[in-house]
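Only one structure is covered here, and it is reproduced in the block below.
As you look at this complex, bear in mind that one protein chain is not there, while each of the others sits in place.
A and B are the chain letters, set down in written order, and residue numbers restart from 1 in every chain.
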Amino acid sequence: MTAPATPAAPATPLVAGRDLPRGRRPARDRFGVLVEIWLRGHTWLVYGFLYLPIVVVVVFSFNANTRVTNWTGFSLHWYEFVLNSKEIQRNLINSLIVGFATATVSTIIGTMAALGIQRAPKWFRLPFDALTYVSLIVPEIVIALSTLVFFAVTIGKNGLISNLTGGPEIGLGYHTIVGALSVFNISLVLLLVQARLANMDRTHIEASFDLYGTPWRTFWQITFPQLLPAIVAGFLLSFTFAFDDYIITSFVHGTNQTTIPLYVFGALRKGVNPSTNAVAALMLFITLAILLIGQYVLSRQARRSGTAGPAGVAGMIVEQQGA
Amino acid sequence: MTARVSRRSSLLTGVLLLPASLWYLLLLVAPIIIVIVFSFGESGPTGGYAGGFTSANYADLAKNVDPFLTSLRLSIVGTILCVLVGLPLAYYIATRAGRRKSLFIVLLVIPFWTSFLIRTYAWLTILGPEGLAGFIGGVFGDDSWRILGTEWAVQLGLVYGYLPLMVFPLYVTLERMDRSLVEASKDLGAGRWATFRQITFPIALPGVITGSILVFIPMIGEYVIPNILGYGRVFTVGSALVLRFLEARDWPVGSAQAVVLVAIMLVSVTFYVWFINRGRRSRDVSML
Partner (left out) sequence: MADKDLEEILRRMSQTKVNRRGFMAGGALAGMAAFLAACGAGKASEAPASVAAGTPAVPGSAAPSEALASVAPAFSQEPTEGHLWMYNWSDYVDASNIEEYKKRYAVDDFTYDTYASNEELLTKLQAGAGGQWDVGAPTAEFTPALVQGGFIQKIDWSKVPNAKYIDKQFKGLWWDPNDEYQLPKDWGTTGIAVRTKYVKEDVSSWKKFFEVAPNYHGKIVIVDSPGDVFVAPLKALGYSVNSVDPTELGKARDLLMGLAPHVLALDSDQYQKKLQTGEAVLGLTWTGGLDELIQDPKTADTKYIIPSDGTLYWLDTWVIFASPPHPIAAHAFLNFIEEPAIQAQETVTNAYATPNDEAKKLIPQKILDDPTIFVPQAIFDSGLLESAKDVSTDKLRVDIWAEFKSKIGKA
């Protein structure tokens, strides 16, 4: 590809954007056109790739047939079956409990920590930050088995607590699931809120103090609304991770706490099954609904308080990745 | 007055940080310490931990290095694939999507947000005897062609699951790139490839590194994807850990494997942090 003929370089150095002609491309840049086509095609392919499984699950969950891929007509049969199943109802409730409990705990604790960490002295901040990153890096399976071992040693049958109090063991249960899941999620919320705090407009706060506002009121009327997008994003993200979690839940759950992911994983061992598709589609709908609600809430919030949050929840996540 | 205020202020700080600290200490630090202690111990007659101090478990690992190799292989290839697939995508969104950028991003977040497990599960249908495998069998008459249960299916699942994590930082980096630099380069006669190599890629590099770390780390520890798409035949570190802890109740050896896994990750992250900080000092374009 040949370079276009350019005018001889002037004596003073050229500055891009001022001296150089903008957007001028050689007339016959066929290669360039190919590249453009390739870029666009690639993008569409990738999006297709990303959405294909979702579409497959949803479409076939409406299949009237019992064979997964033989399409014989639209039907809500499997949804009926699934929603009427007592077992699935119970699993769904368990999943919702785990999701909401984890999200609530993580959001409150994570937000508090984000507010506190900026006031903390360096000797504390360093190890604390390190722990935050460790909790995000350590693979779920290691967290799962290490917390299981921890529970065994402390609240298990021959564990510390039992021996100290001489009473029965506390054992596994909702508390262990929520406890274990919250570790990662607290860090998540922490990072999101921290990022927002860092990017926040301080002038409002200063103005508030100048106007003799108390720290308490300043916080609630100025800071908190600006943090709300991050807090909400954190809550929703935590909920989704907890709701969708398999590994940690499967390691540390007790009686009667089978969740939907556990159910699906178990069903998978028996091969793909149309009713599992309906359960899967349900899960997709629920998590998608959460995301959309979050988007809506955040964009309304953004409009109201005038804070610019790009693309709502998505923006939060992207911002966080880049930060 | 200031002393009283600052003491109250410290109290407030303490209260704010207490729950998180407790959580980390009890449910992160303590478990990991216990695992480290166990990794030097011996297993009891019916499994579990029975005290003792020995480095035999780590020595054992040399014999059981296969799962680590498999996991590393899958993760490295997976990361590279994510870069290859993700970079053009991020570039397109950042530079060509114009006003619809937000829409593209949201469309990227949605799959990432919705259930991970379910999306992996969906590939069973797509790749299975009723999907791709059946299709290929019909077209080529090869009835026994399978992708499920092979490393390729797992590789696909890994890339699929973590691609958005690669695209996000890439997008952020590229989006902040000063476009006029590219134009200047082109107008000064540089070809596309040269422009890419000397302008675009170096600017995108921090994003590539960040994305790689965000993707590489979780991939090594993955258990669900190899188990579902690999039919249990693809034996990764995750599978090995589950075997040791749940099946064999060999907590000491399992703990040693877990410690090694975490060590690998810490080393990777340390390298990442070092690289990024090094970059920060010497570059004045683009940020991360």
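The working rule: contacts are C-beta pairs under 8 Å (C-beta built on N, C-alpha and C of every residue); 3 or more make two chains touch, one makes a residue touch a chain.
This structure is a prediction, so every number in the text was calculated from the model and none was measured.
Student: For a quick check of understanding: of A:85, A:104 or A:299, which residue touches the chain that isn't displayed?
Tutor: Touches the omitted chain: A:85.
Student: Using the document's definition of touch, tell me which of A:56, A:152, A:222 or A:298 contacts the absent chain.
Tutor: Hidden-chain contact among the options goes to A:152.
Student: Touching the hidden chain in the full complex, which residues of subunit A are there? Just list them.
Tutor: Given the touch definition above, subunit A has residues 66, 81, 85, 87, 148-149, 151-152, 155-159, 168-173, 252, 254-256, 258, 262-263, 265-267, 269-271, 273, 275-276 touching the missing chain.
Student: Touching the missing chain, which residues of subunit B?
Tutor: Here the touching residues of subunit B are 43-48, 60, 63-64, 66-67, 70, 144, 149, 231-233, 235, 239-240, 243-250, 253.
Everything that follows uses one rule, which is that only the chains that are shown with their structure count from here on.
Student: Could you grab the centroid distance between subunit A and subunit B? Build each centroid from C-alpha atoms only and quote it in angstrom.
Tutor: 15
Student: Quick check on the complex: what are the subunit A residues that touch subunit B?
Tutor: Of all residues in subunit A, those touching subunit B are 1, 3-4, 6, 14, 16-17, 20-25, 31-32, 35-36, 38-40, 42-43, 46-47, 49-54, 56-57, 60, 67-69, 108-110, 112-113, 115-117, 119-120, 124, 128, 131-135, 137-143, 145-150, 152-153, 179-180, 182-183, 186, 190, 237, 240, 243-244, 246-247, 261, 264-265, 268, 272, 276-277, 280, 283-284, 287-288, 291, 295, 310-315, 317-319, 321-322.
Student: Would you pull the subunit B residues touching subunit A in the complex into a rising list?
Tutor: The contact residues of subunit B facing subunit A are 9, 12-17, 19-21, 23-24, 27-32, 34-35, 38, 48-49, 85, 88-89, 91-93, 96, 102, 105-111, 113-126, 128, 130-131, 134, 160, 163-165, 168-169, 171-173, 176, 180-181, 183-184, 186-192, 207, 210, 214, 217-218, 220-224, 228, 238, 241-242, 245, 251, 254-255, 258, 261-262, 265-266, 269, 288.
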